[in-house]
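Complex shown without one protein chain; remaining protein chains in place.
Naming follows writing order (A and B), and every chain is counted from residue 1.
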Amino acid sequence: MPVSLGELAVRFGCELHGDPDALVDRVATLQDAVPGAVAFLANPKYRKHLPGTRASAVVLDAASLGHCQTHALVAANPYATYARIAQHLNPEPSFAGGRHPTAVVEPSTTVDPTAWIGPHCYVGAGSVIGPGAYLGPATVLFEGVSIGARSRCAARVTLCAHVRIGERCLLHPGVVIGADGFGHAPDTDGYVKVPQLGAVTVGDDVEIGANTTIDRGAIEDTVIEHGVKIDNQVQIGHNCRIGEHTVIAGCAGISGSVTIGKRCMIGGMVGFVGHLEVCDDVYLTGKTMVTGSITKPGLYSGQLPFDEARRFRRNSARFQKLDELAQRVARLERAGRKNDEPGPD
Amino acid sequence: MPVSLGELAVRFGCELHGDPDALVDRVATLQDAVPGAVAFLANPKYRKHLPGTRASAVVLDAASLGHCQTHALVAANPYATYARIAQHLNPEPSFAGGRHPTAVVEPSTTVDPTAWIGPHCYVGAGSVIGPGAYLGPATVLFEGVSIGARSRCAARVTLCAHVRIGERCLLHPGVVIGADGFGHAPDTDGYVKVPQLGAVTVGDDVEIGANTTIDRGAIEDTVIEHGVKIDNQVQIGHNCRIGEHTVIAGCAGISGSVTIGKRCMIGGMVGFVGHLEVCDDVYLTGKTMVTGSITKPGLYSGQLPFDEARRFRRNSARFQKLDELAQRVARLERAGRKNDEPGPD
Partner (left out) sequence: MPVSLGELAVRFGCELHGDPDALVDRVATLQDAVPGAVAFLANPKYRKHLPGTRASAVVLDAASLGHCQTHALVAANPYATYARIAQHLNPEPSFAGGRHPTAVVEPSTTVDPTAWIGPHCYVGAGSVIGPGAYLGPATVLFEGVSIGARSRCAARVTLCAHVRIGERCLLHPGVVIGADGFGHAPDTDGYVKVPQLGAVTVGDDVEIGANTTIDRGAIEDTVIEHGVKIDNQVQIGHNCRIGEHTVIAGCAGISGSVTIGKRCMIGGMVGFVGHLEVCDDVYLTGKTMVTGSITKPGLYSGQLPFDEARRFRRNSARFQKLDELAQRVARLERAGRKNDEPGPD
């Protein structure tokens, strides 16, 4: 289904420099594009690929226009515009409502006729599946789960009892939402399990990556607000609240009862001590361990950069005596000051 | 099913200060409680919520009793007592034994008539399922697996060949126990797979979190002892042994052939180099990398706290020359000593 550049310019608000009747039917990188493809330039570091590209058109910003030798779609935000064009050229496959004969749907569920329940799915009693929702193969919903309109569970998603998913969410394979939070009260002989009685509430337009886990609250719900994007293998403990439009990269781990503000960006493998609060607009570089609450927006770090092992080990060995080194420096300073003092001689 | 405070006090050994006939039917936090709820105070930092609570009763220790304006259940260990009361008020749903028509159970298995095999489950030949055991939807057991009395696989649990699960265990969705350990012998041209011939033995009263993986032993079994509690997305390598009542927080990773003692507490994202031994009663703060055996009980750490990125980077740059800095300090010390020596002048 080729689309003309003119149509794309109108639909996505770009300024077209070139032939409005030229057709494109796919997206590509600048380097690998063939005629018929639309590419994009968002990162100036790739501008070097612009002159040689065989793309029929390139989405770029005004500053790069001069370097473009093919048709150009000029946009204020080329990456977001590219994303919309790519969506337009690659629409989600449509599906008919209904259920696969191997799906098991318990009585007293409410499944919209336009929703699809895939092969080997299980839908527990009392669940509510909204219009246009899609449950891919082997998805498991415990009792009382609700899924909003047009949300999709790609495959093998598990939603435990009373979990609520908003509209237009996308949950990738292996996601587990609503397993018990980690609550064990130490007692004289081992631990007593603390029942996890809350659920999980997920807002609208949330994406959750493969094999990510979000635990149910101990008493109240764990909450993921609208527009949050979560990568693969992220762990979110019980009673957390993740603010709107916050992005969490892969393998991050958020301990229980942490509250994170809006529009934060959490790097890969970042960890959080429990019971912290992080304000809006906080950015954390990869592998940082957040050991205290953050009250001021900004960029935070905590992981040493790597080095050749021999040098790193020598420096690490010094780190293990850093307190002593600092004391030695202080002694030298005191001695120096003493030498500088007017003496008795 | 409301319960009187008098009954709770007797059943759980609390000292009741208040009306024994007052009824409660749920648990709640101090802040969100409504009449009819029992709340608890375990952490003194939340004592400020005590005066304003609308809870009908609060479980607390004797030291907090003076601040309580409603009925009080005084306990030596309020958190454990709360946990027991919460269990009592929220009993596990009961189930009838049997199997869902979509479950596939191979011949020559032994399934207790009081056990439940859920929808889309698969139970391999030679498996033994004990009384009151529960296999939630889409659970997969390879051949020769045994599951003890009253153990539960919530959903989508995978137990590979010959894995043995004790009694009263709880395995959350996505758990994989008994996949091959990571054994590859380097050879002239790539690697030769080392067959992983042991299994995994899990004791009684063990809880294992969502998407956690525990590998089978190379020759002997990997062993998880009684009462161990494991959070989500933990990885335990082949040939490990985890001692009784040890607790492992989310995203921790334990390399192969590590032995961990009893009653340890392993923080989130903690890592272990392989072939180590950790004695009983060791506590590890989050993200620590354990690079050697630990022979003395106590608290250990290894992850830098976070900081503003600009400051952290300045300090990191200095770290990369820390060995040199230490040598410079040593030179200054030598120079100072020389200056202090009686000179020839």
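Methods note: a contact is a pair of C-beta atoms (placed from the backbone, for glycine too) under 8 Å apart; a residue touches a chain by one contact, two chains touch by 3 or more.
It should be emphasised that the depicted structure is a prediction, and the values quoted were computed from it without experimental measurement.
Residue B:Leu325 is the one among B:Leu23, B:Leu65, B:Cys279 or B:Leu325 that touches the chain not shown.
When the omitted chain is restored, the residue from B:Gly174, B:Gly227 or B:Gly261 that touches it is B:Gly174. Contact with the undisplayed chain is limited, among A:His120, A:Lys193 or A:Arg241, to A:His120. Touching the omitted chain from chain A are residues 27-29, 32, 77, 79-80, 82-84, 86-87, 90, 100, 102, 118-120, 136-138, 154-156, 170, 172-174, 205, 207, 209-211, 226-227, 229, 231-233, 244-245, 247, 249-251, 268-269, 286-287, 303-310, 312-313, 316, 319-323, 325-326, 329, 332-333, 336, 339. In the full complex, chain B touches the hidden chain at residues 102, 104, 120, 122, 138, 140, 142, 156, 158, 160, 174, 176, 179-180, 182-187, 190-195, 197, 211, 213, 215, 219-220, 233, 235, 237, 251, 253, 255, 269, 271, 273, 283-285, 288-292, 298-305, 307, 311, 314-315, 317-319, 321-322, 325, 328-329, 332, 335-336, 339.
Please note the rule applied: only the chains that are shown with their structure count from here on.
In whole angstrom, the spacing between the mean C-alpha positions of chain A and chain B is 25.
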